[in-house]
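Of the protein chains in this complex, one is absent; all others appear in place.
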Amino acid sequence: DQNGGTGEPVAGGDFVSALYLEPLALDPHRQGYWETYRVSRNLFEGLTKEDTSGETDPTEILPSLATEWSVDDSGTVWDFTLRDDATFHDGTPFDAEALDKNVRRISDESYEFYDEKSAANLAVWFGGLISGEVVDDTHYRFTFDKPFLGFPRILAQSMATLNIGNPAVWEEYGNDGFAEHPDGTGPYTFVSRTTGDRIVLEKNEDYWGDEPNLDSLTFRIIPNNQTRLAALLSGEVDQISYVQPDDVDTLEEQGFQVPEGTGASLLYLSFNFRNPDIKDERVRQALIHGLDREKLTAEVYNGYAQPQYSFQPPGNEAYDPEARDFEYDPEKAEELLAEAGYTADKPLSFTIVIDVANQNAAEWLQAQYKEIGVETEIVSLDRTSYIARAYSDAEPTDGLTFDEYGGSYAEWLYQGYNGLTAKGLDTADFPEISAALDAALTTDDESQRIPLWQAAEKLVRENAVVIPIANLTRYYALSPDVEGFVWPATNWYDLTSVWIDG
Amino acid sequence: MTDLLSPPATAADRAESAPPALRIADLAVEFGEGDHATRVVDGVTLELHAGRTFALVGESGSGKSITASTVLGLLPRDAHVVSGSITVGGEEIAGASEARLRRYRGSHVGMIFQNPLASLDPSFRIGSQLREIIAHHRPDTRRPQQDDIALTWLENVGITDAERVLKSYPHELSGGMRQRVMIALASLSQPAVLIADEPTTALDAVIQKQILDLLQTVVKESGGALLIITHDFGVVSYVADDIAVMKDGRIVETGERRVVLQNPQHDYTRTLIAAVPGIGARFPLEAAGLPVRLGAAVEAGTDAVSPRTAVEPADAPPTLLRLDGVSREFHVGGIGTGVTRRVFRAVDDVSFDVARGEVFGLIGASGSGKSTLARVIGGLLPATGGRVEFDGVDLTAASANRVRALRPRFQFIFQDASSSLNPRIPVGEQIARPVRRFGKATGASEARATVARVLDLVGLPADYARRYPHELSGGQRQRIGIARALALEPELLILDEPTSALDVSTQATIINLLLDLREQLDLTYLFIGHNLSIIEFVCDRIGVLDAGRLVDLFPARELFSDERDQVTRTLLDAILPVE
Amino acid sequence: MVLQTAKGEALTIVRGPRARRRRSSRRIHGQLALAVALLVLIVGATLLAPWIAPHDPLAADGALKYLPVGSPDHLLGTDEQGRDILSRLLYGGQTSLLIAIAAVAASTVLGSVLALIAGFSNDNIAGVIMRTIDILFAFPVIIAAVALAAILGPGTTVVIAAIVFSATPYVARIVFAEVKLQRGKDYVEAALSLGAGFWSVLFREVLPNVAAPIFIYASGLVGIMIVFSSSLSALGIGVQPPTPDWGRMISEGAKVIISGNIVPALLPGLVVLLVALAFNWLGDGLRDVLDPHRRRIRS
Partner (left out) sequence: MGTLKHVLLRLVNLVPVLLIVSVLTFAIGHLTQGDPIEAQYARTHTPEQIEAIRVAYGLDLPLWEQYLRWLRSLFVEGGGLSIVQNQPVFAILWPNFLNTLILTAAGVVVCAVFGILIGTLAGTGHGRLIDRASMFIVQVGSNLSVYWFGLVLIWIFALQLQWLPVSGMYSRRGGGFGDLLLHLILPSISAALISMLVLARFTRIGIIQERQSDHFRTFRSQGIGPIRLYGRHVGRNILPPVVNIIGLEIGTLITGVVFVESVFNWPGIGTQVLNAVNGKDYPLIQGGVVLVALCYLVVNLATDVTVDVLNPRLKRT
């Protein structure tokens, strides 16, 4: 039992969680980042949700504001049955009409409160929405232009998806004003927010689902890793996210809980395809062969990470733990490099671009690549400059950048692969990958969906277009008296089942 | 304390009966330490008795000021007492703790410092500073009383608009006014011993007399004694009962004034006395066809040149400097000063010519605008009206570069020598810089030679070139200022009280030097001074300023003529005769 | 009646203050010597790093993390990547000292010159200079640093530029205040009357009078700026890895302080402190050398 909890849940208590990032606007259609969702999912809900009990991996999709759903044979028309007992925090009932306003906000330009920003944000998944119709009070139908079997799981995600907000609010305060008065159907209601400091929520007494234990949730924003740690150690907060591998031992020694688990996330190295050297597949393969990921996780992450070999992260419905790309084989790597024309006199050389948080890993990598005769230089940047350089202004000498992302939905592969185009990857160079992704994305055969995604992932792997490296296995830490916390195989957690003991 | 009513006793009696008001015995003071130590006061012993005035005279730099500051334990940081005893009213205070010394300071021994300009706190109004001292010595007084006392004392020192002065900050007062405030400040507690270090150098004759009377009254009333350090033998004759002559840190001769002055024993004393200019001293020399030179220098025989009359050209010499309606106004007061803003005319429509080769004297009461006028002429202060023409060039209209090019031809010697020297640069370098700047010396060694030569001219050893200004005595600094101007061999030299800080023998040397140079190089001087004997001695013509206006202008010979203005006559009446 | 010198009379020998002063003067010279010795030692050691460093400063060994000070093979222990701290300190000095000295020198010169000019110019020029300085000042340091990093590309130059950017207005304002005090002084007027031009007055007459505070201030900046560079490192604007650098060592070491590993940040901190102290003493010493009041007349 990773929570160490034995007693019965206790109602009441104020829970303080320390986030490492400032959440974005508390607007269900404009959100981004997991830290945002870890807050906002207590306010807003989707039609579906993932099972956060930790029982299932990959997580099962469960009913939320919808009680059941079905798709027609073409895979393009989705029918949802909505629950009839949910209300927004201001007391207005949730019904198909309200859902429709949510849909129109992001897709119908004729709607008075059509929101360009939300629409753009959701375009990834809702770009292909042809129509949303109210069937009756509790039934709603989505029609897409292509088969979209992953829809229910997408609906349970954090960003670029349709969580449900109270239309009355944006009708009163406008689209930009919504975030100041966030209102949804979730187990907690919004109390206050001070940017840079905290967000306070309190229990929704009229919640349709199981009553949460905790009276209030406070999310404090503590970006400084050391301060966040100190805040937990001193008891100022009950939970922190993004525990540094170096701090795990300290925490455990002092009796804090650092549950083990795997979120649906992944650290990976992206190639810069604008670098002519990198375009050579043998070079990319060599760089994967030359990397000992066991050693990396042991040394850089103190063993509090799992080596990764697949571009689909653990927790993803299409994750295959057996998948392997190119095993650690320095000789093979050197051979490949020699084949590609690099010698000791004229070694392969490039720049590793990182943001300041990944310096240790980069230095480790530099030493590792030196062993196969690759000369690297490190460019460490502040976050802004890093993003700019990594995604749009890469120098032709840049070779690798560090990234972190992932999701529990199979479609993540499509997103992740698209993300690589920002690094100069030309999808036309890998037609079979594009074809495989397309096939998986638009299949109308439910039984083929996961195998198709796995096949696409295999192609990504075989073409050596990216280097997955690790998945952090210690991400949250909790004070000893927090009970009932579960780290499911996803990037967030549920607080309704948590209680504070004593 | 001495009993005022007791009949005057003989010196010997007193020595036995009452303890002396102040007694310094075998005092030795050094600067620096170890091998580098220089002893500036060496075995000085002197005794002050109640009701008497003691004059300490001597060479500039001989250690007079240092001796005086030792009394209250106020030596500069890098100086220290090597040995000696100091008793006040019979009590030993040498080596006493600060706390103990504090009980003597001000109340038993008052001190008027040599450089009065910086001696007042620049951040407080005069009234506030005086009140603080009054309250300190008389804790029983309330503010209105303190104001009364302050006013009385300012009037005592001859300040007429005392009300205004009380409300002024120090920088708003003329040098002479500040000096008088300082005197009032030190005197108002009526200490038993009052030490006055050259208290009247910046003052005109009228005020000088008034001050001296005042100082004597103060010590008379408190039954104390006055120690006055001075270069002016007129002052000595006027006030001193006893006298000591210092040279090189030692007292070379001491005794009752009359005895010492009339029958000097020591060579140096004799040289000193010979160098004292008396009023009208010039005319017998001229009559006798002797070169017009002061005292000892004459005996030493400057191999100077023919008698002065010989140089005087027959026809009128060309005009070098012409002033035409020159005025200078200052804005005073305004927001934040507490005084209403108004325009103050320090120099008011002054016109005169100075011929090439002439010595033009400028006199007037303290604060009459002499320095301001000099600064306008020297191009340091723009005139607010009128024209200043130098050798035909209108300085008020000429471009900055033009004026700069003319700089070496007219030079300025500042009234306050100390502050006109850069504290961070060795004095030799300060002399050498302009010399090199204007190509008067080409190489470094030539410049060094020039420096050595001008230092020698003003009577300072060549190795003083390496000293910094603070390492020199007041008179020595003054001489550096003169040397610096002379090194440029200017045609016109503006001298703002150049010798008031000097002892008479050094003064004589400088005056004679100036006279020699004038003859050799055909220099022209604008000479500002308070000492009328000196002015009469060196000047060809004299102008008198009063409240910024030129009220009188006459040849030096006619100084005592009946036609003199009332202002001039008041000044003349106040001259202190030398015995 | 005045007595002639009467030797042997109740003489009070005054000794106290003198003895103290002598000691303090010797202390000053000792301090200056110590400063120079320390700097020679530190600079020498960093320059000789390739020969005297016991390990490769980059050689990481995951098995040897956080070895304590005094470990047999790693005298000063190892850092969070198992690298030898002593070797990193030795190599790190090369960059850190270069950055700090170059940046401080540049900002001191720039700031002082601006302040001197502003102090002796007419109100308009002075206004423009001082308002420009205000602008630099008013700009939050990090924004400036990030912008500089974006413009110049990462690396040592950015650190130097950022330091110059943040220190120059500071120096300028402090020197300006000093210069303003000198403006009304008679010696300036005297120099003008002796034909000195604008620049000559500024640099040859006024500068020596403000040099002491400038020296003190600049010497104090050296340590502060190495430390400041560590803050920049924490933001990712700094010396590029793997180059060891004291600032980066401090900022990386700071990542483990709360978990109780104080040494990796403490050691570079101490070295910086030592350097800073040496520069402080040097500055004070120079001040004393410059101060004519402390000079002894050579006779």
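Note that the chains are named A, B and C in the order they appear, and that numbering of residues resets to 1 at the start of each chain.
One rule holds in what follows: a residue touches a chain if its C-beta (ideal position, glycine included) is under 8 Å from a C-beta of that chain, and two chains touch if they have at least 3 such contacts.
Note that the structure is a prediction, hence the values are computed from the model and not measured.
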Fill in the blank from the handout: Note: the excluded chain touches shown chains A, B, C
Handout entry: Among A:45, A:95 or A:403, the residue in touch with the chain that has been omitted
Key = A:403
Completion exercise
Among listed residues B:38, B:107 or B:319, the absent chain is touched only by B:107
Practice task
Pick out which of A:116, A:206, A:331 or A:432 touches the chain that's been left out of the picture.
Solution key: A:116
Practice task
Name, in rising order, the residues on chain C that touch the hidden chain in the full complex.
Solution key: 20-21, 24, 123, 127, 131, 134-135, 137-143, 146-147, 150-151, 166, 170, 173-174, 177, 184, 213, 216, 220, 223-224, 227, 230-231, 234-235, 250-251, 253-254, 257-258, 260, 262, 265, 269, 272-273, 276-277, 280, 293
Exercise for the section: Touching the hidden chain in the full complex, which residues of chain B are there? Just list them. Expected result: 72, 74, 77, 98, 102-107, 110-111, 113, 115, 118-124, 132-133, 136-137, 169, 171, 182, 185-186, 189, 331, 334-337, 341
Practice task
Can you list, in ascending order, the chain A residues touching the missing chain?
Solution key: 14, 16, 22, 24-25, 27, 30, 32-33, 116-117, 119-121, 123-124, 127, 159-160, 176, 179-180, 194-198, 218, 220-224, 226-228, 230-231, 233-234, 236, 382-385, 387-393, 403, 405, 415-416, 418-419, 421-422
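In the analysis below, only the chains that are shown with their structure count from here on.
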Completion exercise
chain A and chain C share contacts with none
Completion exercise
By C-alpha centres, the chain nearest the middle of everything shown is C
Handout entry: Computed distance of Cα centres, chain B from chain A, in Å
Key = 88
Fill in the blank from the handout: Rounded to the nearest Å, the gap separating the Cα centres of chain B and chain C is 45
Handout entry: Multi-partner residues of chain B (at least 2 other chains)
Key = none
Fill in the blank from the handout: Flagged in chain C as touching 2+ other chains are none
Completion exercise
Per the touch rule above, chain C residues touching chain A in the complex are 58-60, 62, 80-82, 146, 149-150, 154, 233-238, 240-242, 252, 254-261
Exercise for the section: Within their complex, state which residues of chain A touch chain C. Expected result: 225-227, 229-230, 233, 244, 246-247, 249-250, 295, 298-300, 355-356, 359-360, 362-364, 366-367, 377-386, 388
Handout entry: Complex contact set, residues of chain B against chain C
Key = 11-12, 14-15, 25-26, 31-34, 36, 38, 43-47, 49, 54, 77-78, 80-86, 92, 94-95, 242, 244, 251, 254-255, 378-380, 404, 407-408, 411-412, 414, 416, 419-426, 433-434, 437-438, 463, 466-471, 481, 484, 488
